[in-house]
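One chain of protein is taken out of this complex; the other chains stay put.
Chain nomenclature is as follows: A and B, assigned in order of appearance, with residue numbering initiated at 1 for each chain independently.
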Amino acid sequence: MTRRASIGVAVLLVIACLLLPFVVSNYRTFQFTLVLVYAIALLGLNILTGYNGQISLGHGAFYAIGAYTAAVLMDRLGAPYWATVPAAGAVCLVAGFLFGLPALRLEGLYLALATFALGVSMPQLLKYHHLEKWTGGVQGIVIAKPEPPAFLHEAGLRMNSDQWLYFFALTVAAVMFVLGWNLLRGRVGRALIAIRDQHIAAEAMGINSALYKSLAFGVSAMYTGVAGALGAIAVQYVAPDSFTIFLSLVFLVGIVVGGLASISGALYGALFIQFVPNVADEISKAAPWAIFGLFLIGFVYLMPTGVAGAVRMLLVRFTRKGAK
Amino acid sequence: MDAFIHQVLSGLATGGIYASLALALVMIYQVTHLVNFAQGEMAMFSTYAAWSLINAGMGYWPAFLLTVLFAFALGVVIERVVIRPVEDAPVLAIVVIFIALLVILNSATGWIYSYTIKTFPSPFPKEPLFGNTYVSSHELGAIGVTLVVLVLLYVFFRFTPLGLAMRAVAQNPESSRLVGIRVGWMLALGWGLAAAVGAVAGMMIAPIVYLDPNMMGGILLYAFAAALLGGIESPFGAVLGGFVVGVLENVLGAYVIGNDLKLSVALGLIIGVLLVRPSGFFGRVHVTRV
Partner (left out) sequence: MALLEVKGLHASYGPTRVLHGMNFAIDEGSITAVLGANGAGKTTTLRALCGMVKTEGEVRFGGARIDGRLTEDIVRLGIAHVPDGRGTFVNLTTEENLRLGAYTHKDPAAVESDLERVFGYFPRLKERLRQQAGTLSGGEQQMLAVSRAMMLRPRLLLLDEPSFGLAPLLVRELFEIMRTVNQRERVSILLVEQNAAMALDLADHAYLIETGRVVLSGPADEIKRDDAVRRSYLGY
């Protein structure tokens, strides 16, 4: 594709994203908000697992921490919803970094085990009765739906709260993706990949792999925490049983299907995990997971680079043909 | 004091079940150096098979035996069909395959049997055995069954040529090929045995926690903790670890942290052991002369 063509496509995509909530139903708008939320979470997991090769099977835990941070801040401390997003990011940055420090000593499989354990025990930790007055115990916390800010109304822009939430999520996602793009396309991204692929060589090149690995953990958890906060605001509810190990596994499905170590892959993955279960649900309650499982196996065997890899391949073929 | 003894004994009963599942994990780890995240779901799936047989009118023990055979075949087939193609793939790919297996078995069970909780019969009498007041006869029976399984496995690995061959493969696959051992089949056999042992664990725990597609989530975690505690390469360590974890879980749950936080005992043990002593506490130190 020529440069001009790709700019054209990008502009069209942006316009489509902006118009979307005005052409589809409120419910669909809400679903696309969740796609944005998942995309941020998947980008976070991808930084850790895709780029840096540290396997996490428990990222749902950080999503839960982000969600609860937002809910507790809003419900118990009366914080405005928009302020809870950076707060959740900060909390998870610290939590992830702290979990990442001991995780440094764990090689691939063992890290997977430790994070799996974290993911499995998360709901129980959230139900802990001494924290009940903050977390609401088994019941969880219900949060109010954010209304569109007054200045929009004054400016003559009328939108309902679903549409507003969508734009709020879109803004956060845009910021997170631009940040992620800057981070991963440069020296840091190369260092993360070098540590993943050639640990010893990376050390020899003077890359402080311990620092990078724990930072990757922190940043990754931060992304996922931001997503968790946004998700909590979007669904207006948090409860321990929304954050079982299966949430973590959904994220894993997302990055494998979307494409490991790919920024755009996070978006493809998010679309997949949001819409495929909707379709499958009509067959049976169990069908989404059966399909997820089959897709996991299929992608590992047949297309390890995920949808993002396939898109890249198609684009390359397309441009070559165009050039001829 | 009575309450304490009761906690310890019923901890031993569930501990025996963790021990079995941990042993299954170790068996697969030894031959492939992989941790099978789907071990719990394989056990759960087999337990449902037993439920079907019993519901169809079969007696408990025939159903038990048939289920063990079924689980063995399931393990062999999974190894041959699903695991074999990714044997040499990067760890992430293999972990993803295990997770895929986990969710497929989980959802297949939910699909076939629905997610409603079912009761599962115990083969042991309702009244406590030997007139004791501390443990139910199912708990006592479960300990007994676990011990029988352990003895059978010990005899198999220690005294039969096939068992010797499997130990050889676990240690040195290349030399094993050079004495004519079909290494591929030994791996499949290892998977089959592990699945069979897991199925026994599933059938023993089901009367306690009830039958439900997600019943094994927490139990797998305790089994991980047990295997790591004992040293993931040591079958004896795993068994001992299982009993220790079972007792710790019960006693800490009852007296220290409360029952609603029991799973974090497993989480704490897993992370603690991995950090402090990754080779586990009972792992044999291999003596090698260079």
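Of note:
Everything that follows uses one rule, which is that contacts are C-beta pairs under 8 Å (C-beta built on N, C-alpha and C of every residue); 3 or more make two chains touch, one makes a residue touch a chain.
Here the structure is a predicted model, which means the values were calculated and not measured.
Under the touch definition stated at the start, the shown chains contacted by the missing one in the entire complex are B.
Checked against the full complex, the candidates B:Met1, B:Val179 or B:Val276 give a single residue touching the omitted chain, namely B:Val179. Residues of chain B that touch the chain left out of the display are 161, 164-165, 167-168, 171-172, 174-183, 286-289.
Everything below uses one rule, namely that only the chains that are shown with their structure count from here on.
The distance from the centre of chain A to the centre of chain B, each centre being the mean of the chain's C-alpha atoms, comes to 33 Å. Touching chain B in their complex are the following residues of chain A: 49, 53, 55, 57, 102, 105-106, 108-110, 112-114, 116-118, 120-121, 124-125, 127-129, 245-246, 249, 252, 256, 260, 284-290, 292-294, 296-297, 300-301, 304. Per the touch definition, chain B reaches chain A in the complex via residues 34-35, 37, 82, 85-86, 89, 91-93, 95-97, 99-104, 106-111, 115, 217-218, 220-221, 224-225, 228, 258, 260-264, 266-267, 270-271, 274-275, 278.
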